[in-house]
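Comments concern the structure below.
All protein chains of the complex are present and in place, except for one that has been dropped.
Let's turn to chain A:
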Amino acid sequence: MFAQGFAPRRVVVTGMGIASPLGLGIENVWNRLTNGESGISAIQAFDTKDLPARIAGQVPAGTKADGKLDLAEWIPVKDQKKMDRFIQLALVAAVEAVEDSGWMPEAEADRCATGVMIGSGIGGLQTIQETAALVVENRARRISPFFIPASLVNLASGHVSIRYGFKGPNHSAVTACATGVHAIGDASRLIALGDAEVMVAGGAEAAICELGIGGFCASRALSTGFNDAPATASRPWSKDRDGFVMGEGAGVLVLEELEHAKKRGAKIYGEVIGYGMSGDAYHITAPPDDGDGAFRAMKAALRDAGVAPEAVNYVNAHGTSTFADDVELGAVERIFGDAAKNLAMSSTKSAIGHLLGAAGAVEAIFSILAIRDNVAPPTLNLDDPSRESPIDRVAKVAQQRKIDVALSNSFGFGGTNASVIFRAAP
């Protein structure tokens, strides 16, 4: 990747925050995830009678003390209306992550060395839907002055920077369901190349509205056959899987240059050692049967990390519970070859659904916690896989196993693929 003779700086993870269908707080969510709990339930936000998909992974309402979301505890009421829900969720995860890292600098130079890169697959869809209704009613003059800033994808990064005074690079990835990994990978490179010392990076999504559910239904991407048993609907690799379950939430990581983190005595969760990207150049929503794009993204990440496939102990799969699960499986088997039999790979989307632009960030957090605790989180509902594999897909129950290196995949519409590799803290 880098010109010969150039040594990129090392990047570590020093803070993490999450808002997910399993609640808030990394310890709370991780406990529930590894206990095999599901965060999927009937959609509360609107009447689903006209739509074939009626379930989703929604961030539970309740108090912070219970690991649930009461926005008033995080964002002043008068500011809430200035941001779509995806920004609100991003702020919650960012506040958790920044507080976890202990990096809240007052000095101007430190603030200028700290940037933000939080993306979203879609942005303020709910706000766009509500506002478009005014236009339909011929009331365009009633559009809120906050409509545009509430809807724009990069305003998640904007709000986080304003909250903490982070004046470094302020950026945003928008690559559909690969957004989270691209944000983490790109932000890591900004640190590696010296553009910043610290980056607050991740993804956020809140598309559980008629436009979001209806739109993905129309592209035949969502599960519709398990509305009466929500917890069983997201079933990656299962023979009878019938589409993904939409989830909402946000994952945010504080990424930091290794020496900077060591100097301030920061807690280090792990190191970002590899990042790889590719394009399918094939179809707007489907991957090629041979999973070539996924294969090349993983290969590029392994090359960047400088590790052989057999060094990887755990893969957090993209595994959305669609036909493409087996395409990814095939690509992982090809990359790992004989080492596949020693590999654990799970899809945590089985528990929380597909968080679209937030998925890669939330799953990066799970990958890092898998390394920290030597635990592979389970793939729920995997009773009867559509095909056998030498790879252990951690069916239904979490597994204690030695995990030093973990790889996480995210693939998005448009044929965009990204993989990131983490290693235990140096």
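Structural remarks
The working rule: contacts are C-beta pairs under 8 Å (C-beta built on N, C-alpha and C of every residue); 3 or more make two chains touch, one makes a residue touch a chain; residues count from 1.
Keep in mind that, in the parts below, contacts and distances are computed from a predicted model.
Comparing "NAD(P) transhydrogenase subunit alpha", "cytochrome-c oxidase", "Acyl carrier protein" or "Branched-chain amino acid ABC transporter permease" against the UniProt entry of the hidden chain yields the protein name "Acyl carrier protein".
When the omitted chain is restored, the residue from A:49, A:78 or A:402 that touches it is A:78. Although one chain is not drawn, the whole complex shows that of A:28, A:41, A:129 or A:144 it is A:144 that touches it. Not every partner is drawn; the one left out touches chain A at residues 76-79, 82, 142, 144-146, 149.
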